[in-house]
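Could you have a look at this structure, given as structure tokens, before my questions?
Excluded from the complex is one protein chain; the other protein chains are retained at their positions.
Moving on to chain A:
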Amino acid sequence: MPPKQVKSKTAASLDRKRSKRGDGDDLTEMGDGTEQDDWMQAKTLVKPEDQLELSEAELKEEFTRILTANNPHAPQNIVRYSFKERQYKQTSSVDQLAVHFALDGNLLHKDSEEARKQFNRTGLAETKEAEPAEGAAEAAAAEEGAEEGAAEEGKEEGGDEEAATAEPTKAAGKEKKLTNQFNFSERASQTYNNPFRDRGTVTEPPPRASFSSNVTQWEIYDAYQEDFEKQEKSKEKKVIPGRKEEEKSKKKFQISETSSDDITRVETAAKIVERMVNQNTYDDIAQDFRYWEDVSDEFRDSEGTLLPLWKFSFEKAKKLAITSVCWSPKYCDLVAVSCGSYDFMKQGSGLIILWTMKNPSFPECFFETDSGVMCLDVHPQHPHWICAGFYDGSVAIFSAVDKREGAIHRCTAKNGKHTDPVWQVRWQKDDADNNMNFYSISSDGRICLWTILKNEMVYQDVIRLSLPDVSAEGPDGIKVATTGCGTAFDFHKQKDYLFLVGTEEGKVHICSKAYTSHFIDTIDAHNMAVYKVCWNRFHPKIFITCSADWTVKIWEMKDTMDKSESVDETRKPLFSFDLNNSVGDVAWAPYSSTVFAAVTSDGKAFVYDLNANKYEPLCEQMVAQKKKTKLTHVEFNPTYPIVVIGDDRGNVTSLKLSPNLRKMKAEKKGAPPVDEATKIQREIEKLEKILSMVRNQPTEATA
């Protein structure tokens, strides 16, 4: 729309010019035009050069021309075929219209219908806008004028008036000037480019490894074959130890299969670290173990103390009693203990634990068993073999080095299992075929020899403890031979065949492996069950017994020759000590022939040295922490001056013997060191000296 208006405006101005140039009749516009022409360029008439120069007369001459509506170029003889008359005929009507030029314009006349419509539609707003603008301009001008008038008083008012009227018209003209919508202006600007900077870093490449192999059919075949064999083997293994264990081992197997990078690789390192930590934690105890000596011992003659060192307790053994203690013959810091229960009503699982003094916090190794372990023994030559007897009457051997869970061999009801708890087991020297063998004693009256062959364990009854003088009568009058109940035995240190058997009836039999049903000698030693019999470590004829009848007795084995002469005399012990409670265990010291230790059910430990005092213990000490705890077993360490004591709560306590408790025979200063044989000889002499005193007055000795 605006361009149209513009064009119409220019057309108007052209008209005006024409009129000005022509007649000059439009006077009203003249004033305006001159004013406008002031700033416009002066117009010059441009004539074509070849225009005729005509005189006035010639110009005034009139030529008459008649214009007709006939087209001179129209054809006059148009012949067309007439379908009506079916012949060619000349048409009379000829089109006289000739079009020389046609142009479709987009201009509209301002006053035309169309233009008005368009004004109504869009132009309305414009005019409305324009009107207030005009008004504003006028008002502004008026104000200006007023101000000017105020500023320049006395000036020609008329001129001012003129200026004031001229200005609004100018302003209105400016306002009406419409912008050219096609008048674009392009603008561009350039921003600064940020400078570039290169920065690089190199990471370490992921670790790589090389691998190479060859694939051939035979390699694949071999691999499968090998794997298959492995599987077969593992299956076989699983089948042997019974179904429960099979499942267990299966699980274990799977675990070990799946986790290739398990802890075993760092096992040794972990063990060392564990021991280091323990060494730090238990440093004071270790110092005591090495260096502490009770100074007060020097000032009292025949008294000593026991210093508690490490206490070994294990979570799983909390509710079990220590049923036997055995030091490892090879590693002087290693002690094997068995855990079970002495209570007939509270039987359950058992444990075999190997403790080391280097690590009191956790066992070096342990085996869990389904039945209570009542006794064990560590093989003197092969210290990893452990034989054990169970409450259910079976015996088994374990290996501490194998990573196996359970027993290597265990007897069953089919091959010689005892029918009552096994109270003691003891390794013997390897037999003629170099097979390991051990003895077991049980309250079913049998003493069995177990020989370990390549993959089985065979048994042989060595002796049956029968009670010839008593025979029970069955319900229908049949005589049933009663058997004695063996509770303890010990083999002679020098004479292989000779051994002692303690029974529940309080008897002690001196037996030989050679006779299965005959005793060399029998002593009515105690009134109640004998808990332990033990040969003296030095003197070949002396042994000690302890019993539930509160006593510990020392006996001398008489030669068989004079047995017949003085039968009665053998019935009397050389020494008898009353400890005021059931004596669980007694043990000879390894360093002296006259020292022994005993533990009782009221939690006390006793240490005697016959050389120092024949009647009273050198030391009587409460060892158990809690009042009701019973002490069950005691054992001397073969090299260090310590004892371990087990109680019925699964704890094992190690105690150091004070100097008075381990007095050796005083050696003369400057004397050459004595060899083993003379040492033993001296010990025997020492004991013999005491014995000879006692033999003379046997009644006096029994305290």
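Assume a contact is a pair of C-beta atoms (placed from the backbone, for glycine too) under 8 Å apart; a residue touches a chain by one contact, two chains touch by 3 or more; residues count from 1.
Methods note: contacts and distances are computed from a predicted model.
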Open item on the list: Not counting the visible chains, the remaining one has a UniProt entry; which protein name from "Elongator complex protein 4", "Ubiquitin-conjugating enzyme E2 1", "Dynein light chain" or "Vacuolar protein sorting-associated protein 35" does it give?
Closed with: "Dynein light chain"
- [ ] Tell me which residue among A:Thr122, A:Gln225 or A:Gln460 touches the hidden chain in the full complex.
- [x] A:Gln225
- [ ] Pick out which of A:Ser212, A:Thr412 or A:Asn434 touches the chain that's been left out of the picture.
- [x] A:Ser212
Task: Touching residues on chain A - with respect to the absent chain - done: 206-217, 220-221, 223-225, 227-228, 258-259
